[in-house]
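Removed from the display is one protein chain of the complex; every other protein chain stays in position.
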């Protein structure tokens, strides 16, 4: 068994980690921390986990955590970079579900996150944990930066195109939609039921922290910058994310769909839906899957619409983190991630 | 008082017409028809209207309807074109909330709607009832084609740009989102609560009937074709629609926002939100309003994001129909349309 | 015009007051206060009110407020009792939407609200503003205690029975359900979208502040105590409240329905639905109405089920407050309260 720790277990990505780790046949949850809930039993705070998790939250402590084989950080930005160096030193592997190690450039990180980076020297080492793009790097990593939810959906939705010669110049439009859980479990008026239900809005249209991460992902894949317009929207549902990608590309929908099918043929979690189909976010609810549809808008030449859906908390956060751990520890990549979506 | 009739009063646009007409100070509902519910009292089918509407549904009958001053068609496509000629002959004014008179070209209509047009001779005469664009035509019209919900949101969201020299070449991307009421009140599995709730999907990405209408609207405004990519999405909320418009345009967000503010300064129902603000669909819930935000995506030159929200059943259907009637009959344009959104 | 002030205009009952007052033909909003948002324009905080309210929030100040003819308190419990005496002194009429003046007995108030009452001498004078039960008292009142949402639904649902000899002994069961807006606009984890959506729970089953208010209401109406079991439930919808009342009573459903119809025949806002019908909360969404259904459970003698629905923010709070003001100032009782429910 692999002993894992979770730092910051009371938010939504922490809860999702708890669910996935508790069912994973090769993982044992050894430690779960929370500054605010230290001493509280996990199943007291989350009664749905009664019988599944027999632990209490503890104060985050590097000494105790360093006894784990791997530590997940499901914390606000800025926490992981403070603790990761000591854990790595102690031989732990670290997977950060926050943003601390996602951007290679510490200046860019500081610009978007408003803090000086605490360990810029680790940025180069950290593997960017989108296994479909960087599996080899994850395999040998001590430290994995788990991608943001939007960068995951956009990255998977564009990967085959940006690594091909079918992509034409011109900005890629990433019109994205997320369920409310993406905003986290902190008490805020804007995500109250009565504010978020029965309404839709864009946000961050003039700039959002996931934009530099998306740009870095696409630039890395293509080898040159890819101009990107990124507009996220908040949708009245708990989970689910769709990236609707409007891209100038050479070829018919059939050709481009074939490109995607070929690229993802061996991927356990990514699937291209048949011609004419539109993936629905509920198809991957609670699962680590990504479904991708490719459409050609009528009457507009050399333009394609790619639809990519994921569950923002699973493939967009905790599921991908477990997938990365599976890769890092040489486990079967789908271990503990065989959920079937609960429908309806 | 102006006597109005509603043909097809049992769908969602019919219900919304009932609500608006029942509160309009200068309208009297004289006739409401339904093939399926003929003989049923309106407040028996819709108990929320108890005390508001003292009528029963009747079989649609041109003789009875022609006693009205104006007749709204809230019917499936293909009904209005069968009855409108006789009503116009009898001196009625007709406002069709369906698609029968929206496309000028009968061949295009037949291509998208799968029926031969019953009175192609009226297509030229019909005014396209987007008052912000075609008020003069509506003013003198006997027959008004009430725009579709998506064409209304996209049309209002692009009107100032497509009529200016700031628009650059390249396709306009209209990434649109609608509440479920846009799919109507017919019993279908796809719009059951358990299918539509807690999920999001695109639909019609390879072709949707509102596309030729949007293209016609933009071509009419600009005087030349405007290439358009149109992808609608279904969102788990009852009402509300947003068009997120990605457009290549010259100028800063400030300049383009100023262009919008100037164009809409005198419009009673359209409002441009301040810099940095993102309109929410709930702000116009149940009202005839349209709110528009203009954003500039960081790092991409000559590209703008326009966010336009409406209530798909009000400004996107019944409210705009009443607005058109107000214009046609010389009433104050906002008469009967002074709803304040019910929040939360 | 009657000048009104609203103290505490940023919560959900305050927002509903804003909507109703802005449309009321005889009211002018003269002052609206908020400690937290003092200086902010109302339409900046609530963009849906753009064009409807041309005021900024101010610090609550008795001097300024006392220039109003009437002042609504839409504040947390304990605020109104601090300011009401001075306002009454200055000649203002006061309607408290909070709980400060609802319980006659200051000891009971202190027991349930955990504060000593600041002006117990006013408790006797305050009229309990359920006009259907106490219209005369409201008519001549300087100070009205606007009932809680649950006590309104339960009170209207039981009024005809508890004032008749058909009620049998034994506890009345009030199994109640509310939308989430009843919990207010304060940022709390429990009412986040992701906590409250797609779930149902009872709360306060071992004791809830509205219980003593319900007991007082029923005792006042009957002239003797009525044992009451009160269990509220939280339902994933924004607005709406139902009281399902299980009562031992003599007579058939028809007889009891007739009793209700007779009692409420002259009431403008209460309506008894036909035999066999089940009222739905959406029928009164955004309106001041109350709909009541009476059913007889098969196979159980002398037992009746009464279903009473209201909108918790309208008839359950702000609408009833405006109704009380109408009564107090001799206006037509339905003035400003003629909303038709927005359906779907």
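Think of it as A, B and C in the order they're written, each chain with its own count starting at 1.
To be clear about the criterion, a residue touches a chain if its C-beta (ideal position, glycine included) is under 8 Å from a C-beta of that chain, and two chains touch if they have at least 3 such contacts.
Treat the numbers as computed from the prediction; the structure is a model and nothing was measured.
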item: In the full complex, displayed partners of the excluded chain; value: A, B, C
item: Of C:19, C:93, C:210 or C:282, the one touching the omitted chain in the full complex; value: C:282
item: Residue among C:76, C:106, C:170 or C:184 touching the omitted chain; value: C:170
item: Contact residue for the chain not shown (choose from A:66, A:152, A:181 or A:320); value: A:181
item: Interface with the undisplayed chain - residues on chain A; value: 12, 15, 19, 22-23, 46-52, 181, 185, 197-198, 238-239, 271, 273, 277, 279-280, 282-286, 291, 313, 338, 340-344
item: Residues from chain C at the interface with the omitted partner, ascending; value: 170-171, 173, 175, 177, 179, 194-195, 197-203, 205-207, 211, 215, 227-231, 233, 235-240, 242, 244, 246, 253, 276, 278-282, 285, 293, 295-300, 303, 305, 307, 309, 344
item: Positions on chain B contacted by the hidden chain, ascending; value: 12, 180-181, 185, 187-189, 191-198, 236-238
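Note that only the chains that are shown with their structure count from here on.
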item: Chain pair with the most C-beta contacts; value: A-B
item: Computed distance of Cα centres, chain C from chain B, in Å; value: 37
item: Distance from chain C to chain A - Cα centre to Cα centre, in angstrom; value: 45
item: Distance between the centres, which are taken as Cα means, of chain B and chain A, whole angstrom; value: 38
item: Residue list for chain A, restricted to those that touch at least two other chains; value: 194-195, 197-198, 236-238
